[in-house]
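With one protein chain removed, the remaining protein chains of the complex are shown where they sit.
We call the chains A and B, going by the order they appear; numbering starts again at 1 in every chain.
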Amino acid sequence: MTEVIDEMNLQDKAIGIPPAGCAVFAYYYFDVDMAECAHGRGAAVATGLKRAYPEAIVFTYQGDGDLAAIGTAETIHAANRGERITTIFVNNAVYGMTGGQMAPTTLLDQKTTTTPYGRDVKLEGGPLKISEMLALTKGAVYIERTAVNSPANIRKTKKAIRKAFQTQIDDLGFSLVEILSPCPVNWKMTPLESWQWIDQEMIKEFPLGVIKDVTGEKDAD
Amino acid sequence: MSTKGRIEIDREFCKGCEICISFCPKNLIAPSDKLNASGYQPASFNDNGECTGCAICAVVCPEVAIEVYRG
Partner (left out) sequence: MDGNSAIGEAAVRAGCQCYFGYPITPQNELTEYMAIHLSRKKGCSFIQAESELAAISMVHGASLAGVRAMTSSSSPGISLMQEGISYLAACGLPAVIVNMSRGGPGLGSISAAQSDYFQSTRGGGHGDYRTIVLGPSSVQELADLTHRAFDLADKYQIPVIILGDGMLGQMKEPVEFKHEAPEELPVRSLALRGAKGRPSRFIKTLSSQPIDLEEINWSLFRRYQLIKKEETTYDTFMVDDAKLIVVAFGIAARIAKGAVKNAQANGLKVGMLRPTTLWPFPSEKVKELVKQTKHFLVFEMSMGQMVEDVQLALEGKGEVSFYGRPGGVIPTPSEVFRVISRLCYQKGLK
């Protein structure tokens, strides 16, 4: 992300909104203006900021709980309105910051601290494919799912992030990159095992690739 | 002896995840014997002249702890 911001010369205009959860310390890692906001409200705060100051390149950096649990309404509606914001959605299938509880994206049978017997679809529902859901809205114009568990995937992630920012710069609509990310500590694996687990298990449920791209068809308003 | 590439690993950033070790195509990285201040065994570079500066290690490092020099 920082490489993209640097290469696209966005450092003066980028404003990041990391809400609570895994993303909350993001402001220590990015040397751009940033503002923390309430858990789940990233899309709404970003909406307000971009509407008030459209010259900014506004991005949110949200985990799966923030975006797909408490923030579902705000995310769907910001996408539906086609807000010119870019959302970086970090999907690690657990609530990492708080110690590994179930997330909306937790896989079936996956054990977490609140699904100690494995996620049961009858009691806990199944993993939410929020990116596919967002693709159904008119305002979402570019959604891609990538991963960071190999050099090739990391490079594809960077390309996707770049395209997402370009979508905002071109004033086309809402853009989102979902990034499957390892959480070795809460998955109780070594880092290498966690990278493999993404390939072996997560990608089956969350396939990589472009989920929606209508940027070619849109004229900038 | 001229080397096409070399890397520098920040010992204190490194958390010993060993991802760079498993991805280096020339197997030039190994865990160090000495612990860092956080108690991890950081990765350590074996500068034997074979590094091509491909930068795969730097790309995969989750801590951004590796700098790659070429030429």
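We take it that a contact is a pair of C-beta atoms (placed from the backbone, for glycine too) under 8 Å apart; a residue touches a chain by one contact, two chains touch by 3 or more.
Worth saying up front: this structure is predicted, and the values here are computed from it rather than measured.
Counting contacts over the entire complex, the absent chain touches A.
Which of A:D31, A:D120 or A:E193 touches the hidden chain is settled by the complete complex: it is A:D31. Only one residue from A:R41, A:K129, A:K158 or A:K212 touches the chain missing from this view: A:R41. Where chain A meets the omitted chain, the residues involved are 11-15, 17, 20, 24, 27, 30-38, 41, 44-53, 55-57, 73-74, 76-77, 81.
In the analysis below, only the chains that are shown with their structure count from here on.
Across the complex, chain B meets chain A through its residues 17-19, 22-23, 56, 59-60, 62. Of all residues in chain A, those touching chain B in their complex are 150-151, 154-155, 184, 190-192, 195.
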